[in-house]
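What follows is one structure encoded as structure tokens, with my remarks underneath.
Only a single protein chain was left out; the remaining protein chains are all shown in position.
Note that the chains are named A and B in the order they appear, and that numbering of residues resets to 1 at the start of each chain.
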Amino acid sequence: MITLASDFGSPYPAAMRGVVHRRTTGGVQVSDVAHDLPRQDPRAAAFWLRFVLPEYPPATHCVVVDPGVGTDRAALVVRAGDHVLVGPDNGVLLPPARALAASAAGGGERAADDAVPTANLDVYEIAVDDPASATFHGRDVFAPTAADVHEVGVDALGTLDALSPTDSSVDLRFPSPTVESDGDGLGTRATGEVLVVDDFGNAITNVPGSFLDDRLGESVTVTAPDRVTTAPAVETFAAVAPGDPLVTVGSHGYVECDVNEGRGEEAFGLASGDPVTLAFGLN
Amino acid sequence: MITLASDFGSPYPAAMRGVVHRRTTGGVQVSDVAHDLPRQDPRAAAFWLRFVLPEYPPATHCVVVDPGVGTDRAALVVRAGDHVLVGPDNGVLLPPARALAASAAGGGERAADDAVPTANLDVYEIAVDDPASATFHGRDVFAPTAADVHEVGVDALGTLDALSPTDSSVDLRFPSPTVESDGDGLGTRATGEVLVVDDFGNAITNVPGSFLDDRLGESVTVTAPDRVTTAPAVETFAAVAPGDPLVTVGSHGYVECDVNEGRGEEAFGLASGDPVTLAFGLN
Partner (left out) sequence: MITLASDFGSPYPAAMRGVVHRRTTGGVQVSDVAHDLPRQDPRAAAFWLRFVLPEYPPATHCVVVDPGVGTDRAALVVRAGDHVLVGPDNGVLLPPARALAASAAGGGERAADDAVPTANLDVYEIAVDDPASATFHGRDVFAPTAADVHEVGVDALGTLDALSPTDSSVDLRFPSPTVESDGDGLGTRATGEVLVVDDFGNAITNVPGSFLDDRLGESVTVTAPDRVTTAPAVETFAAVAPGDPLVTVGSHGYVECDVNEGRGEEAFGLASGDPVTLAFGLN
């Protein structure tokens, strides 16, 4: 199976679909992950791919979010357990690769991949005739390589002439929040940031879901750059009335600031990349 | 074959695609129906699914439009002829299930499914560990169940441990319009509502297409909440000039209020759920 993910919108991804079908034999399955990943934003794309790719069975994942196309940034193939990722060397590949390697290693827990050493991953650089050419690398470099990787199989990557091992690649780590407690443990404050805002308007922070452990039902003070909002920490949207704000743990394992049947980004005044503070019993 | 439909936008459906591929064997075909179904609106989703699912060959249809996720609403598997639907118990499944059962029974006619007795359908409740947990039921409940249903086959649903027959499920019926005629039959009035507005801006009513029988070419008076518009009843968009309003029968079999190369919802002042009156020779 080959999956395709990009920020290309439409109809450019169709050229990639065509290429992988044309260069493979035997009716390979092609699955579109998404082609509306946050545009030119490898960090946000890495967040989403780290979240969804581990749900797939072993596959070759072709990922093209590539603001550096036409510069001399390298093109990579990354092996992560039984999965392979193909894409630009700008950091978008390593976070999902770690999640896939953790999953293959039986680590299992979602979003716990940051502990997996990069040493468990094999990274190859793709030989590209003219890396700085203005061609459509999704069509002309990444999709053909994904097809070739699929054909040769994950255990034979080293036999592909176009690939040479490298130990230098751009990594990207999501920032960790700072968590402070007062003396008696009743007051707790997490200082972090908004990683992404999803399609529903939910503002997803980098604060791990465990921050809400044993505090469900309590009030959280959320401090955004220009606004302070108080909302209950709840297990589910339906715990508050439609239109009301809430703080909960999303399916990705992080705390998010939401509105039931509304847009959390607007109610809380939060955008992707914003600093945010969440506090119980403190300000 | 497994189809996926939701109101999740992107990229959440990729997690469901991954799950169904991971939990099935032998390269199951996965077809995305749509992931931009009207958000949190089981009634509008049911309208669209009733329209498109009967076009598919026998398949397992995973449907997730689920404003009640995290409440104790049940999770269902519905067998309808050779098809199976999997999704939340909020009414979104029964209208397309009746259409699929009617189609399997040879009833054939599109949009004529309301006459099929629910008794022709088998309904099962899915055992969910903690129905009110805040997990992503599309990924964690419905997609895995759809994969399991596909693997075991439609004739062996009863062998799945997670399923138990139930005779209590939320149904949903589309309202029927009231049709009145004056004494000589020259004047006719249908009082109904707008079921959905489609991507083109066409306002689709619940008035059956037969209301326009023998009246093509005549003028229809369309009364919306804040506007009265007169437009010709025609067979096709091209019968009026670009930009002009028209009333016609859509491919779903209902009367819709449209504009040729424009948006009917704006010209007629109609939104989903609005009451609407259509009249020939009356006001």
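By our rule, a residue touches a chain if its C-beta (ideal position, glycine included) is under 8 Å from a C-beta of that chain, and two chains touch if they have at least 3 such contacts.
Quick caveat, the model's predicted, so the values are computed rather than measured.
Enquirer: Have a look at A:Ala132, A:Leu186 or A:Ala271 and name the one touching the chain we're not showing.
Expert: Touching the chain that is not displayed is residue A:Ala132.
Enquirer: Given the contact definition stated above, which residue among B:Ala34, B:Val152, B:Val179 or B:Leu282 touches the chain not shown here?
Expert: Checking the options B:Ala34, B:Val152, B:Val179 or B:Leu282, the one contacting the hidden chain is B:Ala34.
Enquirer: Looking at the whole complex, which of B:Phe51, B:Tyr124, B:Tyr254 or B:Phe280 touches the chain that is not displayed?
Expert: Only one of B:Phe51, B:Tyr124, B:Tyr254 or B:Phe280 touches the chain omitted from view, namely B:Phe51.
Enquirer: Considering the whole complex rather than only what is displayed, give the residues of chain B touching the chain that is not shown.
Expert: Contacting residues on chain B, toward the hidden partner: 1, 3, 5, 29, 31-34, 36-37, 48, 51-57, 198-200, 235-239, 248-249, 251, 261.
Enquirer: If the missing chain were put back, which residues of chain A would it touch?
Expert: Chain A touches the chain not shown through residues 8-12, 14-19, 21-22, 27, 30, 39-40, 67-71, 132-136, 139-140.
Keep in mind that, in the parts below, only the chains that are shown with their structure count from here on.
Enquirer: Mind checking the centre-to-centre distance between chain A and chain B? Centres are C-alpha means, answer in whole Å.
Expert: 33
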